[in-house]
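A single structure is presented below for examination.
Take a look at subunit A:
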Amino acid sequence: MMQPVLEVRNVSKSFPGVKALDNVSFHINKGEVVGLIGENGAGKSSLLKVLNGIYQPDEGKVLVDGREIIITSPRHAFDSGIAMVFQEQSILPTLTVAENIFLGREEEFLRFGLISKSRMNAAAAEELKKVHLSTHPAMRCADLSFADRQMIEIAKALSLDSRIKTDVTILLDEPTSVLEQKEIELLFRIIGDLKQRASIVFISHRLEEVLEISDRVYVMRDGQIVQELAAKDATVKELHQHMVGRQLHHEYYREARQATPSAKTVLECVDLNRDGAFSNISFELHEGEVLGIAGVIGSGREDLARCLAGHTFPDGGNLLVNGTAVHFGAAYDATAKGVGLVPSERKVEGLVAPFSVAENMTLAALPKFVSGGIISFSAEKAVAADWVSRLKIKTPSTATSAGSLSGGNQQKVVLAKWRIAGVRVLILDHPTRGIDVGSKEDVYELVRDMTAEGLAVILLGDTLDEVIGLSNRILVMRDGEITARFEAPPGGKPTQVELVRHMV
Partner candidate 1 sequence: MKPVSVSNGNLLGHWRRWAPVVVLLALCILISLFNGNFLTFGNFIRLLNSAAIPIVLCMGATFIILMGSIDLSIEGVVALTAVIVSLLVINDISPYALSLWAVPIAVAVGGMMGLLNGVLHIKLKTPSFMTTLGVGFAGVGVATTILGGTTVRISDQTFRFLSLGRVLEIPMAVWIAAVAVAVAYVIQERTRLGRWLYAIGTDEMTARHAGIPIERTRILIFGIAGLFYGLGGVLAAAQFGQGHALISQGRLFTTITAVVVGGTALSGGVGSVINSVIGVFIVVVLANGLVLMGVEPYVQQGVQGLLIIAAVALALDRSRLDVVK
Partner candidate 2 sequence: MASKKTETVNVNARLNRRTILKGAAALGVFGSSFPMPAIAQETTWTLANSMRSVANPYHASFAKGGADFAKSIGATYETLATEGNSEKGVSDIRALLQRTGGKLILNVDPNDSPDARVIVEEVKKAGGFVVTQWNKPDDLHPWDFDPNYVAHMSFDGVPTAEAIANELFKAFGGEGGIVALGGILSNVPAIERKLGLDNAIAKTNGKVTLLDFQPADWNEQKAFDITQAWLTRFGDQVKGVFAANDGMGMGALEALRQNGLAGKVPVVGIDGIDAAVTAIEAGEFAGTVAWDPIWTGGMGLAIPYAHATGKIDIIKEPREHREFYGTGIIVSKDTVADYKNNPPKVDYNDLWSKATGQIQYRS
């Protein structure tokens, strides 16, 4: 068979207590798209870090075009033809598009030690064409949308193949998790053209996407590659089983447990609008209801969510909680009225990483644990322990720093925080972004638990599927306005196609 572009042979990597990679072998051929899936903690990111030169393997070797190389740094990986598109965005808002694309590689534009901006911008424009992005290279990335930055990230990786001799391998780590349908389709088109020039490793939690785009799929579990299969004759269910290593005991979105909301309205918007974000938004949210909001980036649904939680302020219209008009001047006003937000940027807004699990859980309800001005640590510990068991949070103890937990467990801590705070309305902004299938199911389970207890949930799903599966009702937004409303009772769910029609 042909020479693999990139090959990993019997690589192992251990850390105190864990074996992150256990004798992993893996290869990718020229022009091939290989999917790499696995739950968080399965070893995907460790493998990427090895390929990216952040980790050095304890055993085994990495070969590029059949030659063994020791990758010393992300930069070295890049120069050896391995480009990585990070899950955490590596685009710097303070620099221009061009400067970001060529960050650390300015030498080719140096003239007498000075950077020629004109040449740099020209070269950047070339790269932007490849991702069908029309933004001006001299623009500051701070002024760009999240999705555009993601595209620039990819352009940065692509800039490699016009610059080095060896074949290029591009590692895409969760590239779609922040993209909306439209951009995803674009991305897939790009990957299509890329196949002539490069090989791609595609990492995602969205199994259907993986199957759609990949030729082969590797499944990782517990630091090992447990399965290698051809995409064309594999199914999502199959992949899923290999990942979690068990049968799906019951159906994914727990539609069976979908509660019928009570008539009681807990939150109501009347002609709510915020200049440049959304306008005349009106809806009612009932006790025990999951209200899904679908829409592409820029549809204004994120702005709406943050506005409802008091992070930003409406310019007009009314917001009513339990029938009384409220004006949220800040997040703490919303919390006081029983409205909480599970933010999409978990690491930044969701958690205080150095804080312990317990400290994070009680953060929004601290006064409840204070007697005589002093925090009652015993009470705090007890409550935290209770929620750790209720939400099946995998943590050594309630004193462990939350930052050290896996994404899924971190998200559960955030949810526990709001449950302890006793909110009645919880807004979930991409609650399952970047967390593994196992934890996703747990989160869905939790959503059902909450509604069963009468909480109302507003859901900005990570995928359309999710929105459809979980919601009682669905609002579709486009350009800051509500373009459609769907009832989504169990059995009578609208299809993706129906929604997309109103989204774009």
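The rule is simple: contacts are C-beta pairs under 8 Å (C-beta built on N, C-alpha and C of every residue); 3 or more make two chains touch, one makes a residue touch a chain; residues count from 1.
Keep in mind how these were chosen: all candidates are chains of the complex that A comes from, given by their letters.
None of the values given here were measured: they were computed from a predicted structure.
Asks: Which option touches subunit A in the complex, given 1 or 2? Just the number is fine.
Replies: Selected candidate: 1.
Asks: Candidate 1 touches which residues of subunit A in the complex?
Replies: Its residues touching candidate 1 are 73-76, 78, 86, 90-95, 99, 103-107, 110, 113-115, 117, 140, 142-143, 276.
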